[in-house]
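A short worksheet on the structure shown next.
Only a single protein chain was left out; the remaining protein chains are all shown in position.
Chains: A and B, in written order; residue numbering restarts at 1 for each.
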Amino acid sequence: MSGWRHPTLGQIDRDRHLRFTFDGEGHTGYAGDTLASALLASGTRVLGRSFKYHRPRGLWGLGGEEPNALFDVGHGGISTPNCRATLTPLRDGMDLRAVNTRKAARDPLGLLDLAQRFLPAGFYYKTFMAGGWMRWEPMIRRMAGLGRLDPSNRPSGDMPQRNARCDLLVIGAGPAGLAAARAAAGHGATVWLLDEAGAPGGTLRWRGGEIEGGPWQDFVADTVQKVEAAGGRVLTDTTLWGAFDHGLFAAWQRGARDFHWRIRAAKVVLAAGAIERPLWFANNDLPGVMSAEAALHHLVLYGAVAGRRIVLATGNDGSYPVAAALAEAGCHVTLLDAREDTPAAPEGVEVRRGVAIDAARGTRSLGAVRAGGQHIDADTALVSGGYTPSVHLHCQTGGKLDWDVDRDALIPRPGTSPLIPAGAANGTFGLNAALAEGHAAGGGMGSAPNAAGATWALAPMRPDPKGRGRVWIDPQNDVTLKDVKLAAQEGYRSVEHLKRYTTLGMATDQGRSSNFAGLAAMAALTGRTIPETGTTTYRPPFTPIPLTALGGMRRGALFNPLKRLALEPQHAALGATFGEYGGWRRPAKYSDTQAEAKGARETFGLYDASPLGKIEVIGPGAAELLDFCGYVAMSTLKPGRARYGFMLGENGVVADDGVTLRLDDNRFILSASSSHVDHVRLILEEARQDRFDPSRVFVHDVTAQWVTLSVSGPQARTALETAGMPDDVTALRHMQVVETRWTQVPLRAARVSFTGDACWELSVPARHAPGLMTVLEGAREALGGHWIGLEALMILRAEKGYILIGKDTDGITMPQDLGWGRPRERRQDEYFGRRALFTPEAMREDRRQLVGLDCDGAPLPTGAHLVPLDGPARSLGFVTSSYHSPTLNRSVALALVDAGLDRMGDTLGVFHLGQHRTARICAPCAFDPEGTRLAD
Amino acid sequence: MQIFPCPFCGPRDETEFHFAAEAGKHRPEPAPEVTDTAWSDYLYGADAPKGRAREVWVHLTCGEFLLLTRDTVTREVLDAAALPGRGEAAT
Partner (left out) sequence: MTRYSALALAREGLRGHRGWRPAWRKPDPKPAYDAVIIGGGGHGLATAYYLAKNHGVRRVAVLEKGWIGGGNTGRNTTVIRSNYFYPESVALYDLALRLYEGLSKELNYNVMLSQRGMLIAAHTPMQMEICARIANAMMLNGVDGSLMGPQEARARLPLLNDAPDARYQCLGGVWQGRAGIARHDAVAWGYARAASALGVDIVEGTTVTGISTTGARITGVETDRGPIACDRLGIAAAGATPGLVAPLGIRLPIHDYALQAFVSEPVKPMLDTVLLYLGTGTYVSQSDKGELVFGGGLDRVPTHGQRGNLPVQETIVSGLLEMFPAFGQLKLLRQWAGVVDVVPDSSPILGPAGPEGLFLNCGWGTGGFKAIPAGGWLLAHMLATGAHHEVSRPFDLTRFAEGRLIDEAAGSGIAH
């Protein structure tokens, strides 16, 4: 127990007590606390366990860099895993559980640490091979992982994704970001100023300072006012997590409701600050060793004091205000500065110069340090190994880095990224310098906002490869200096190999405070400089972001939105059960599929064929275009007539089939399978624009504008007469089409059939569909017809051997495989896919061809394979469609079979999931092969 | 999200566009005079240049095909133009 709550400091609401538990023990915090500050102030030291050795872990940092304090947070009956204590606001009644352990304070797996010498980096590559990895994996998996998923916690998919544009996007609302935003807003620019923290100010919020002779708060408030007055916005609790192509940035805003922002800006300033580096001494992972910056942050913002007897080890000027503040708060502070030349000792602080910590001492938390050969009792060791600029977004946009000796950091190389770095993100440490750089980045004229304070001096601090003891580089993943040494020794010297072999920087803090040390150690071990050693690639996200931010509202009905029928309510009223077919929600059946299929053959059936694609091809060049794009020539089709045809890909494979209607010399309607409409339209458009004179032909997809209801069956004509259809409709013969009017409504009627019965397709503009449906329904009631769903239609078309592209064909099926070899043999003109029909493979006689199957008993399973009756089992093809035909009272099936046409009449085996049957190959058409029912 | 300029509609999100082919391909015809190799090169052969590429794309929402010149590594769009003979009709 060492952290404590200062009686007055902090911006918490001391009147609002919030109760919470951590690992089952009760605690109290205040409104305004984070989980981290509440626990720090409560004196709780061990907040977690490390990933590999289950070593005790305490609070290290602030914001997104915290590697250790991760909790499963229960609240409101559900829990959420891996919440970062530094970023999660405390709420009353929260139940916090340390991840990856039963109890952070007492973890029996901590005994693993005793075996650490046998578990170096990559030990698992060298063992767990006996008996196979699967023997060991369940145990390893149980020990790995951090928090626990709560199966009952199913966050709703309703996070709005919003788009925004602005003149200037400023990433980070610290001094540099504020100065940039202020300068730009002063010119009237629309500025979006974003910060990950809950309030603007950045380090000013805990480091304080005077700007333009006044308190920093005034500067912030005035800047916010200027930004908003110019039409900009200041978003806090907002993490800008990714930079993407063409200037797109993505940000996650937290609040009562979260938002995901996609932002484009004319100009972007990167003022994301810097992250404090740790120091590297033996047992530097003990709870109680903490970032000096974080200690000040928690002290000033929350009144949470890290300890009472504090050693602060540093090599830079930035730590002096930390020491001063802690001493003033009542702590006993000893400041160890690795440098000889230091600023003056703050009041109440003992400064020892030229001294660094050699080792931390303690078992479960810090008790003392050894420094410069001396033993110093301390409950807390604050450390500062310098600062690493947050250059992630610069690098995400392709920016390069340069090593800057004076700033002791990799900083953005000018001109390599569209982002303008400013302040600590650019290695510029110190308030006045940051303000100046921000001001310039924001396009500010004249003098920058002025503040006291020189740029910090700093001495480079590095892990000592010869250091003794266990020195942690990555505290969450338990990567020590020895592991880096081992990686170097075994040849994993590229930074990427180092990362992958040791898991350095792959923890949930994404190596914020560890990557630099790993890089520096590898450089020292291999005799290279830091730039020579290189960095790993920076990729989004900058901070882990919830998957719900990316998922947005695209869930359920909004995930691949379905196309809906204009008459869906009417079908629903008729009792239809709906299904999803080719992206459309359509009636699957109304009552009983078999009864519908039988009834349609006996009297007549009605179905909604609206999803069938309708593409108008208009103009004097229409016939020519269709001839080129289609496999079956359409220029010879007479007006008022219809013809069945195919569209191929240039690879010769059947892309779609359908009927083309010729309405007059220069006007066609091409029908396309409901899921292939867009593809067919593109084939036509490409040829139209690339090959023909586009002013002579026009292609227009009118699928959605028309509703089509089909009337099919022996009593179809009677039904139409009963429904009051005009004579020119009822008089139509098979494959004729007419444009007419029904009452005053434009009506297109076509005698085309997907059922094998006489069938009229009646198309009216969508707004007239309910009227058409009403009269047809009246006829149905009067005559005893049937509404049929897609399932019954599938039976009817399969009885006739009519194919469904993509079901009865696959991605190698050519028209000759479907019995449509004649255009290929006869046509002399060029058409789409022509050449591919004559490759050696296309010329083979034993291609996989469409056939029917005749079998006894239950329908064959679709997906079953045809196999030879004798000899080794091998696939000769497969069943593509199979149904029980209520009209024929037997099974009907279609199949694609190798050399199927040569096998007519043969009996083959049928294999399905280990079961064997037999079937006879027959013609695809099982019902009315002469087509007499169509002729009516 | 990349932004491609449609010569007819202006800048639009990449999701509205569909890659059609590398530019400069000429369909070998007539079929009987085209060898298997020439046909497969037309159909499948690609330069897939690293860097500057000229490609035919279609803007799905307006249905117009266009010539896009862009850098396949940096993803910078260098130029967008209507197919030859099409630009005049649009202006």
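In this section, contacts are C-beta pairs under 8 Å (C-beta built on N, C-alpha and C of every residue); 3 or more make two chains touch, one makes a residue touch a chain.
All values reported here derive from a predicted model rather than from experimental measurement.
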item	value
Visible contact partners (per top-of-document touch definition) of the missing chain	A, B
Which residue of A:H375, A:R539 or A:R822 touches the chain not shown here	A:R539
Candidates A:E496, A:D665 or A:D829 - the one touching the absent chain	A:E496
Listed residues A:R767, A:K807 or A:R822, member touching the removed chain	A:K807
Touching residues (missing chain, whole complex) on chain B	1-2, 13-15, 17-19, 36-37, 39-41, 43-48, 50-51, 53, 55, 72-75
Sites on chain A contacted by the missing partner chain, in the whole complex	80-82, 117-118, 120, 123-130, 132-134, 137, 140-142, 144-157, 161, 242, 244-245, 248, 250, 262, 482, 486, 489-492, 494, 496-497, 500-501, 506, 508, 510, 537, 539-541, 544-548, 550-552, 554-557, 559, 579-580, 651-653, 806-807, 810-812, 836, 839-842, 861-865, 867, 873-875, 878, 911-914
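The working rule: only the chains that are shown with their structure count from here on.
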item	value
Inter-centroid spacing, chain B versus chain A (mean Cα positions, whole Å)	28
Touching residues (chain side chain A, partner chain B) in the complex	244-246, 248, 262, 398, 650-651, 678, 681-682, 685-686, 689-690, 694-695, 699, 830, 834-836, 838-840
Complex contacts: residues of chain B adjacent to chain A	1-3, 18, 20, 28-32, 34, 36, 39-40, 43, 56, 58, 60, 63-65, 74-75, 77, 83, 86, 89
